[in-house]
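Supplied in structure tokens, the structure appears directly below.
The complex appears here minus one protein chain, its other protein chains still in place.
Chain lettering (A, B and C) follows the sequence in which the chains are written, and residue indices restart at 1 in each chain.
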């Protein structure tokens, strides 16, 4: 193509934003024209991220809708909760395409959002307009749209692990338990004692037990797939590593199925989708096997003793769980191959 | 006391053995009189473990029942599966007290052992004689005995997290799921690609899904507590850290109970037991909070949305999950205070 | 003994303070009677450090000299720079023994302190009174004193590695280079981006190059030992681990010596000192081999090609580099065996 799509990134100084920069710098159809930060406007982005020295020499722009309109065609929002609520409607009204990585437009119900996020929900009109961009499940709805709500990291790993079964009716929706573990980068660059090195190194812990705001997001998508309301148990843990999410999911089958049938169901469901890989019998993915990449790898084990199915699903939380899926959504929006600019190999070891 | 109990440690060059050395060196009533290794006999133990330089200058003894009898009153076995099967009967016949840290005498059924361990089971007569030393649950049976089978690391964390409820009949025994995570030292000092640094650093994975040999050990104890056969789902994961186990346990209640009632049940069950600490409402333990110590810390969360209880239980796998509980069992056998030589503070940070 | 010495700890909520708590709880002659914090007074210390639950149930006291005098015989100061400058004189005037873990009284010259610390120096009268408690080198001066300035973590590792040679005149004092590496706990519990987990995990870096405030402290002690002014090169690095310091030290010999002679010099210098261990030829210590303990282990290598000597010295920065040496100083002050309460084995693995 002759002209590249011009992209702006709001929240460029967070981990999601800086990963978008890494990915978009390698995207053949996109040019980064504005990196934006409310806190550090005016400073070169490489001041806070020296790995970008001589790679991206831009200074950070302030958050200014007019300026964004003059510089960009599409805007990525990698911002804390509450920012997109206000900003996305303005960007859309200005005629921009918006891909929102925050949680502000993921829940269709404002009440549910308020209960779990403890923030005022977004305008219902724009909530309705947002397309939930879980690419391998709802990707068809993304094509040609201008406002995408990018799924959360935990929901991406957990939903890709459950979607084929949730859509069949083979499982008891009351039985779903997801025990999820995340690398520390999921907590972002904001300082807190929880992710102070000496506290979380050589440590493993559960947090927000039965209270994590990604719970209703997973339930909303599962309910839609199952055609009935799903309420589930969801637990989050911190792992002393930077990147990676592994979700171990437990479900009871409504009636007996073989593990081979279930694996075949998964393979058919994800046929033709480059970024989901189903492991063979007896093999389970490790987070490192998708590190730095946009893959989601899934393993399955049916226990004949209990009749319960265990699903192991892994992603890189910063790529497939955030910036990578956002670029994948951009590809789908624009009608490009979904792997454009994302077809790199995981970094190993 | 004037005379110290003389202790021998078989398997001194493994992580369990070397931790027994650390603990027994600090025990006021015990003297280490023989450190034993089948592979490195003759060499100073500090050759393989330089941290013991000038602390324990002994050379390793070979495995020789007569020699052990001449040097020791009690023998700890920190050996791979299959060694104790042969050795413990001989040591007992020689009049020695035996505390077996391996899995060889934990399962009462030889058939179940063979199914999960893929080894020939021990002599039934000695199997019957072995007391399962889960101190806070079955500790009364340990007093005055001469042959203790020390619980596994995962079972210790999981069973201490479940025992109070398993004994009440409040929970549905078919609903039990334990999602357990362990530091890498649990895999021992034997070399393997799985625990090669560059493979498991910055990595998280599930292993032996629905196949871990600790499953029947947990089920056996739960069945005994519940008075009915319990079959459960048990998953093990590796965490990129050296020490620590966290078991996240999910159970369905048979009938509604308040979280306060359940917490009170736990506090009463463990009353007077120094090494189990129940957290207050909304607080969950981290593995680092018991690091290097014999504590087991437990947090509880009842989810009103699903009626399901989540239990978080943590231990140091090398201490409470192995050497520490073995010393605690020694204390109980000998009629000493169970905390003798174990009353040290977790190392933090 | 019938009555225990009563100890207060100012700065109990920092890592140095909380390690003092761990060590003093195990000390046979000492009782902790006050844990003090300027920021969290009134709260139970276990609120911020749950590993202390049911072990130390005290609430934090405010910093109040009268209160300290009523509760304690000896005061440990584990405070940021500048606090001890003001507080220690008052505590001494109140008749208390003081062991200061901060840097405020380590440099005899107020000007040098001001240059490197960018703080106002302490009163010269009290500066003169402070004894620099590098136990194995200047320990004789500690006996019977009431005011000890506890050495810094880097200086302890580096000086114990250099002291025998510095005192001989065998080395060229202009040639000394110490390349030191520290675990992250040395940076304390205060939040900063430098020690944010996702920044320093899987990372290694140099910091404060040619600017670290421990430089003049090392030079002052070396100058005293050498009997001439020593100016040296000192570099500090952060290692992605919690505890441990390794200092690699390079010196040129004035005239040829054999490595065996040098090793023998070290062994004689440290004869009878439990906490310094000299490795045999070809062996070098790892930080993990002293982890959690008060040992300093030293290895030596003389390169015949260059005539340069390389010294490798390791400590646990929180123990021998802070709280452990402080307790050792207390033991020396009180005329107790220097290893009292400190004779525990490193935690391995």
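Brief remarks follow.
Just so we're on the same page, a contact is a pair of C-beta atoms (placed from the backbone, for glycine too) under 8 Å apart; a residue touches a chain by one contact, two chains touch by 3 or more.
All of these numbers come straight from a predicted model, not from anything done at the bench.
One chain is not depicted; across the entire complex it touches A, B, C. Here one chain is not drawn; of C:5, C:163, C:296 or C:312, the residue touching it is C:312. Contact with the undisplayed chain is limited, among B:148, B:241, B:314 or B:327, to B:241. Only one residue from C:93, C:114, C:202 or C:264 touches the chain missing from this view: C:202.
Panel shows subunit C; residues 174, 177, 179, 181, 183, 198-199, 201-207, 209-210, 231-233, 235, 237, 239-244, 246, 248, 250, 284-288, 291, 299, 301, 303, 305-306, 308, 310, 312, 349 of it touch the chain omitted from the view.
Residues touching the missing chain, restricted to subunit A, are 15, 18, 21-22, 25-26, 49-55, 185, 201-202, 242-243, 274, 277, 279, 283, 285-286, 288-293, 297, 318, 344-349 (touch as defined at the top). Although one chain is not shown, part of subunit B still touches it, namely residues 15, 184-185, 187, 189, 191-193, 195-202, 240-242.
By definition in this document, only the chains that are shown with their structure count from here on.
If you draw each protein chain as a dot and join the dots that touch, every dot ends up joined to every other dot.
These two copies of the sequence, subunit A and subunit B, are related by a rotation of 180 degrees on CA atoms, to the nearest 5.
For the self-contact between subunit B and subunit C, the two sides draw on mostly identical residue numbers; the shared fraction is above half. One simple way to say how far apart two chains are is to compare their mean CA positions; for subunit A and subunit B this gives 39 Å. Of all residues in subunit B, those touching 2 or more other chains are 201-202, 242-243, 285-286, 288, 291, 349, listed in ascending order.
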